[in-house]
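Yeah, one chain of the complex is gone here, protein chain that is, but the others are all in their spots.
For reference, chains read A, B and C in written order, and residue numbers begin at 1 within each chain.
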Amino acid sequence: MDGPHDLGGKDGFGPIDVTAPPFREDWEARQLALSKNVPIPGGTIDWWRHGIENMDPATYMSVPYFVKWNLNEIAHRVDQGMFTLEEAVSGRASQPAPPANPASMDMLLERLRANNNSFSRPLETPPSFAIGDMVVTQTVAVPGHTRLPAYARGAVGRIAAWHGGHLFADAGAEGRHVVEHLYTVEFAARVLWGAEADAQDTVCLDLWEPYLAPA
Amino acid sequence: MDGPHDLGGKDGFGPIDVTAPPFREDWEARQLALSKNVPIPGGTIDWWRHGIENMDPATYMSVPYFVKWNLNEIAHRVDQGMFTLEEAVSGRASQPAPPANPASMDMLLERLRANNNSFSRPLETPPSFAIGDMVVTQTVAVPGHTRLPAYARGAVGRIAAWHGGHLFADAGAEGRHVVEHLYTVEFAARVLWGAEADAQDTVCLDLWEPYLAPA
Amino acid sequence: MASYDAKKIGDIHRHLHAHMPSDPALRIKALEDLAVERGLVARETIDTWVEMYAERIGPKRGAQVIARAWVDRDFYDRLFEDAGQAVKEFGFEGHATEHLKAVANTATTHNLVVCTLCSCYPFAILGMSPLWYRSAAYRARAVKDPRGVLEEFGVSLPEGVGVRVWDSTAELRYLVVPQRPDGTEGWGEEALAAIITRDSMIGTQRDLTLEAA
Partner (left out) sequence: MASYDAKKIGDIHRHLHAHMPSDPALRIKALEDLAVERGLVARETIDTWVEMYAERIGPKRGAQVIARAWVDRDFYDRLFEDAGQAVKEFGFEGHATEHLKAVANTATTHNLVVCTLCSCYPFAILGMSPLWYRSAAYRARAVKDPRGVLEEFGVSLPEGVGVRVWDSTAELRYLVVPQRPDGTEGWGEEALAAIITRDSMIGTQRDLTLEAA
């Protein structure tokens, strides 16, 4: 989808606040902690991302980062029937449950370590491209979730690395388990941005095989 | 520029409020009246548009339409040195002037009629394309103002009409007076949006010759 | 002198948005007060202009033009030859009509008008655009999903009808000429004009009814 999240190369944003810290407000760190510690029964990482992508674009552009997380964590739990809309809006449980047991620092450190999920999967079919091959990316946006940014559509680049089979994001956002070859593709900046770009510069993206065709 | 204004084909906006009237609030109509009746000494229509395009994208996406006009009318008058930033923010003149004379309804109706500006200009050089020719549009965004939307970049279409020489928007936004041939170019919807689109549908855009190359 | 400096105008925009009162009504009032105090416009002129747009300028103008084209074949030809000139026969020329182009719906084509890059509209002939025409949703969707948009307006196209979307990217402006409905044979211009709606001239309505708009 051509959503508001697809920001690469978009203009008009002005200067970067280069001194900004990770957190400015207590609620930001608490939202991160909630996201990592309130269980969510189902879904995939890309379906989670697709939830954020489907926020109203005006909301996406104007609310703080961790408010997007907050809205999305709630939205997914409502989608799964875990919370009702009324509970979410009021912050009050319709049926309270016995309190959860607190986790210790050691347990949380262990939980963090266990969070290193692998997205690599075996794949029988050989890769269609070899390192050094020139490829061209899809020209048209797909209707759903995709990880090919708009700025890299219809562009010719070079296969810089091959990572074997990885779970395919586009399918993951639909709850389907599909494995595709993943590559790093390097694009000359001038191919993407025209003559304004520096001839020495390149942009590397990690792209699945269905995004690519021989150039 | 790839600004927030370039909305064609972007996803995630949800349903349209099909019953919305022209104005909901008094201040909307008053802003329209201010835009049309407070003189602005210089500039071009495309420099005016480029001002709106250079609003912060979050502001562009979240404020009402006539607030964008309001900000832009003020911004351009500040840019020209007609208002100071302090005057604009406070709404108070640092040096009041004698009041303007009210205009009658007849004068305003006459003013509206006189507002039918022509953008057509003579052009010695013959057009490069004839009706029926296939053309391909520029693939890369230009840094400044342009009227080739992102969704129609790098697309093949057919010349459907030729309108002679018109003032070129991209140059107008830089205060330059340049005349270029203007065409209506018709694109099959499937060329722009892929197989999801209806094979019968087309999209027509009015595009200047510098946007186009032979297909 | 205009600076034609994109960075400068962007910085001014950022400053204004950060420092002006957040209530839109107060923002517009600030500009009006300043312009009046500076003697650039009289408050009565603003009142009169608002009255003009409410009472004198509006889609009834476009409807009159189309009604005449339905009954007068010569005018029909002039309208499709150069609509910007044709509307001058009514004195309706003005803001954004000089390069007006009429596009006709037929049994196999439906026309839909949008401006994806801003909100261009033939103001002097149709009045102020409806809010939805200026909405991000309409601007984004009309070019990519015209059939979905039309459905939200209650329009389902018969089989065999293609949509032609007009994105107003230059200074041409578009006026959709809807099909004259059956049952209006012999009607005069005034009666015909009364059934022509604003939405039908933008293309978000296809079939006119015999009741006054």
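Here is the rule we use: contacts are C-beta pairs under 8 Å (C-beta built on N, C-alpha and C of every residue); 3 or more make two chains touch, one makes a residue touch a chain.
Being a predicted model, the structure only gives us computed values, none of them experimental.
In the entire assembly, the chain absent from the figure touches the shown chains A, B.
In the full complex, subunit A touches the hidden chain at residues 1, 5-11, 13-27, 29-34, 36-39, 42-45, 47, 49-52, 54-56, 59, 61, 63-67, 70-76, 78-81, 83, 85, 87-93, 96-105, 108-109, 112-120, 144-145, 147-149, 151-152, 163, 166-167, 169, 173-175, 182, 184, 186, 189, 192-193, 197-198, 200-208.
The omitted chain makes contact with subunit B at the following residues, 12, 14, 57-58.
The rule is simple: only the chains that are shown with their structure count from here on.
Using the contact threshold fixed earlier, the set of chains in contact with both subunit B and subunit C is A. With centres taken as mean C-alpha coordinates, the chain found closest to the middle of all protein C-alpha atoms is B.
Chain geometry summary: the mean Cα position of subunit B and that of subunit C are 14 Å apart.
With centres taken as mean Cα positions, subunit B sits 34 Å from subunit A.
Averaged C-alpha coordinates give centres for subunit A and subunit C that are 40 Å from one another.
Residue positions of subunit A touching 2 or more other chains: 12, 14, 57-58. In subunit C, the residues that reach two or more other chains under the touch definition are 10, 14, 136.
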